[in-house]
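Below is one structure, written out as structure tokens, with a few remarks after it.
The complex is shown incomplete by one protein chain, all other protein chains being positioned as in the whole.
Showing chain A:
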Amino acid sequence: MQQDGALIRARGLVKRFGGFTAVDGIDVDVAPGEAFGFLGPNGAGKSSTMRMIGAVSPPTSGELRVLGLDPSADGPAIRARLGVVPQTDNLDVEITVEENLLVYGRYFGLPRPLLRERARELLEFVQLSDRAGDRVEPLSGGMKRRLTIARALVNEPDVVLLDEPTTGLDPQARHVLWERLYRLKQRGVTLVLTTHYMDEAEQLCDRLVVMDKGRIAAEGSPAELIRRYATREVLELRFPVLEGQPGPERYVPDLDPVVRQGAVERVEVLPDRLLLYTPDGDAALSAVTGSGLHPLSSLVRRSSLEDVFLRLTGRTLVD
């Protein structure tokens, strides 16, 4: 569809609201068929970016091409080929589940007989066939989310934009959604999603950017990012909390020898625990106890995108 193959291409993209800069010069390329993520905490500028890509929010400056077109000139043509799942559901709660699909398809100029057929298929796909004639209002959060996804597919879009697809849902509803999104991806639909859950990013994204305060801090596949910005394993140490005493940071000097030996590469201090980045967690724990430190509890785990984010920004993703 475009010479260089990128479905979405941004260079130095900026969004300001008055004097406040929400998106501060980001570069993005999304290739056809991939699942691309924006991972970042609240306020990072993810939704602002998605709305610019969705051709509903004019960029303040920078270059943006979506499906090879310019959103400020060809908004309707771009939107005709996108599916959008916004951060908060905006279904029409006065009409039924099925009517939400039928009515929405009309905005894309699709004929009613085709829409009836498509609504049937989509409701099946999102497992809502038995609710077709019900009103939207009493549906659970997960069901509404699935209906919003079905609605986003009514025009058979080339790209689906999902802004925090599972925020606020219970674990089971999240897994149902992830599984549906995975199927979409297998069908070759390009997915662009935002999330502040690292497990979601790891589950769904082929490639992602870590976003913070309007900027992109790093880009790559989840595995690449973990390799680049974290060690293979993390040893988490908790110590007794003593009233009036400093937090876990007071144990950091005691860890110096362990770091010098090379058993631990880096130490991060959280309010309630220390994170020791190491190629081998069990070996690191032996080194720690060998040096005379006795944590209250310890845990060895694999590094995750959470650790990548901590490394890049000095903060945790969900606070």
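Structure notes:
By our rule, a contact is a pair of C-beta atoms (placed from the backbone, for glycine too) under 8 Å apart; a residue touches a chain by one contact, two chains touch by 3 or more; residues count from 1.
Quick note on the criterion: contacts and distances are computed from a predicted model.
This figure omits one chain of the complex; the name its UniProt record holds, of "Cytochrome P450", "RNHCP domain-containing protein", "Putative dehydrogenase" or "Transport permease protein", is "Transport permease protein". Only one of A:88, A:140 or A:261 touches the chain withheld from this view, namely A:88. Of the listed positions A:11, A:106 or A:250, the one in contact with the omitted chain in the full complex is A:106.
Per the touch definition above, the residue from A:31, A:56, A:293 or A:312 contacting the chain not shown is A:56. By the touch definition given at the top, chain A reaches the unshown chain through residues 17, 54, 56-58, 75-77, 79-80, 82, 84, 86, 88, 90-95, 99, 102-104, 106-109, 151, 155.
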